[in-house]
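Every protein chain of the complex appears in place save one, which is left out.
As written, the chain order gives the labels A, B, C, D and E, with residue 1 at the start of each chain.
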Amino acid sequence: MVEVILNIAMVIIGLSFLLVTVRFIIGETVVDRVVALDTLTVSTIGLIVMLAHFFGRVIYIDVSIVYGILSFIGVIIIAKYLEKSL
Amino acid sequence: MSYTFIVIIMGIIMLVMAFTAIYHKNLKVAVIASGIISLFASVIYIFLAAPDVAITEAAIGSALTVVIFFYVLNKIRLTDDTK
Amino acid sequence: MIRNSFLVLITAGMAWILLDAVSGYQSREYLNDLSGYYATSGPEETGAANLVTAVVVTYRGLDTLGEVTILFLTATIIGFMLRTSKRREGSVRRATSEVLVTASNVLIPVIFLIGVYIFLNGHLTPGGGFQGGAVLASAMILWIMSQSGTKVSHSLLEITEAISGFGFVFLGLLGIILAGGFLDNTFLSLGTFGKLISAGAIPVIYSLIGLKVGAELSNIILVMNETQEAEQ
Amino acid sequence: MKIKGIIVVFFVLLAIWLILNGTADMPVVLIGAGLSLFLSLVLCSKCSVFNEIRISFRALVYTFMYLGVFISELVKSNFDVARRVLSPALPINPGIVKAETRLKSRMGRMILANSITLTPGTFTIDVIGDTFYIHCVHIEGDDTEKYAQSIVRKFEKYLEVLYG
Amino acid sequence: MGYLGILGALITLTGALFILFAAVGLLRMPDIYNRIQAGTKATTLGSMLTLLGIGLIHPAWLLKIALLIIFVFVSNPVSSHVLGRAAHHIRVPLSSRTVKDQLAESESSSTNEQEVSE
Partner (left out) sequence: MNLPGIEYLSLGLGIVLFLAGLWGIIHQKNIIKIIISFSVLDTSIHLILVSIGYMRNRTAPIIDSAVSKTDAASQVVDPLPQALVLTAIVIGVGITALMLTYALKLFNEKGTLEIDKFKSLKW
């Protein structure tokens, strides 16, 4: 039961990846694409923790902690670049 | 089954991003696209049971490379504006 | 036109070579001899629970030395090429958002702590010197971004890098004298398997590598940041 | 009093270290204590952000009340935005409004800005002086000033007790 | 596992649905500020719910996951704030449905108050 629900959740996350990619492709400005990148990264954190459940290894949570840190840094750098104050 | 599905989706997205990274006129967009390739590559490393490589790819390949690219792009743009 | 068809030819040739190389690929069922040796006797010999760490630090330690050297050379060359000249005065730059400054005050100690956790636990959990060093460097980026008034001293970073690089090589040589070979970690006690203080010298070596990589990457970022200030 | 800030940072970092390691063995605690002391002395001896926290029983109670208000607000407005996104007509009425805040401490203002940003439908675009500029997906009613003040006031009354 | 596991799985499913809503919002919203609204924050709630659900399935992981949730809580709104601020600074146009822009009004009235010289 639990596994079935989690599989459905994973497929839903995969579909949302596709939709975000469509926004990345048609995005009018660079900021749209950065928002797409941020959305992808944050949803990936959830996906990795779900994978930690599927493989039964607690160690994968460390990977998502690193993800959380680095997406933050990347988006801030790009925003600083865009407002010409890097 | 759902593993395969999500890997196929990420593969399609990576191919689209590779096309964008190589052919898009705007350098910023190309750099962001290559960052997304690294991001999904590191998720695939988790599927392939390699968390060490996944952490390294996320920390170094995805974040630091993008940061260095943007520093250099900034530098090029700054000099360009003055001319 | 001729150029394009030539390029297509090159790519097609490369594709043919690659497909030929992997066409007979079958998913393996057993580890080969070398990997099997690492998997069976690695935990016993090195005391590291993370087999990748055991391979990177101990069995293939010389590779890691070369890798650290390459990174050092890269940082040095970049510093040499980009460290320029005069600083132009009166450059106008938009003030950093107040929210970002406060948030970075809160987050920088946490990010530093997570970086240290990643390289200190390299023998138990995924991670290690290189990843931890990258996380330390990202804390440094956040610092440079938010506290634009304060200067980070180059000499402090260089001293950190020099001391940890020297310590890394020194530990390697200590391995030759006290144990079986270069970068052998067994001259410290192996301890209880799976605890933080275990696996001999591996946590020490990985901490030194982490500090060194962090200092080098921060130096690259810092040099790039300062050149921008100079030529704005 | 910088001592208070250093002590707060020390205990927060030590707690994070223990959670990350998952054990409370003697060497782990010792290394964590040394590391937290070093980081709190080096990184927080200059910054004054953590000195503004008030440690008292009343503050503790207000923290939980604040969390309750925040989480209920979060869930409510998330459903609101989801409804707007999914309805075919896209009933939105966006705009940027400004609101004054009474909070003086930097920590309190950061948490206020973050709370406003995390609540879907509103997000802090800029903070200039005491003025928060907030982008709203849907401005309700005709009186924008009053609407903007109501967004800020929801969280502000709790944060005033916590940080001043 | 029992009831707690089922509850956790349902919470995870809700989180995944929120991520999907965020993606739909990212596609449909008319301008960048509304996209930040719909995209970044619904995703934040979605991934936090996902984490919480997995934490309920495995109670032993709950502390680490709580740490991750707090980290996402602090860092993610800051990054979207910085992004929105940058977008407004470089004058990414607002959509035609926008009724009011008081930030631009006050910026044009006070001449470059926030530009500081270093």
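In the analysis below, a residue touches a chain if its C-beta (ideal position, glycine included) is under 8 Å from a C-beta of that chain, and two chains touch if they have at least 3 such contacts.
Remember, predicted model here, so these are calculated numbers, not experimental data.
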Which displayed chains the hidden chain touches across the whole complex: A, B, C
Selected from C:38, C:143 or C:206 as touching the chain missing from the view: C:38
On chain A, residues whose C-beta touches the chain left out of the figure: 55-59
Touch list for chain C against the chain that is not drawn: 4, 7, 10-11, 14-15, 18-19, 22, 25, 27-29, 31-32, 34-36, 38-40, 42-43, 49-52, 54-56, 60, 63-64, 67, 70-71, 74, 77-78, 81-82, 124-126, 128, 130, 193-194, 213, 220
For chain B, the residues touching the chain missing from this view: 1, 3-4, 7-8, 11, 14-15, 18-19, 21-22, 27, 30-31, 34, 37-38, 41, 44-45, 47-53, 56-57, 60-61, 64-65, 68-69, 72-73, 75-76, 79, 83
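Going forward, only the chains that are shown with their structure count from here on.
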Chain whose Cα centroid lies at the greatest distance from that of chain E: C
Central chain of the complex, centres being mean CA coordinates: A
Pair joined by the larger number of C-beta contacts - C-E, A-B: A-B
Centre distance in Å when chain C and chain D are each reduced to the mean of their C-alpha atoms: 34
Centre-to-centre distance between chain E and chain B (centres being mean Cα positions), rounded to whole Å: 21
Contacts with two or more other chains, residues of chain E listed in rising order: 24, 36, 44, 64, 67, 71, 74-76, 78, 80-82, 85, 89, 114
For chain A, residues that touch 2 or more chains besides their own: 10, 13, 15, 17, 34, 47, 59-60, 62-63, 65-66, 69-73, 76-78, 80, 83-84, 86
Complex contacts: residues of chain A adjacent to chain B: 7, 10-11, 13-15, 17-18, 21, 24-25, 30, 33-34, 37, 40-41, 44, 47-48, 51, 54-55, 57, 59-60, 62-63, 66-67, 70-71, 73-74, 77-78, 81, 86
Residue numbers on chain C that touch chain A, as the complex places them: 93-94, 96, 100, 107, 111, 114, 118, 125-127, 131, 135, 138, 141-142, 145, 225, 228
Complex contacts: residues of chain E adjacent to chain D: 18, 21, 24-25, 28-31, 33-34, 36-38, 41-42, 44-45, 63-64, 66-67, 73-74, 76-78, 80-81, 84-85, 88, 94-95, 97-104, 106, 113-114
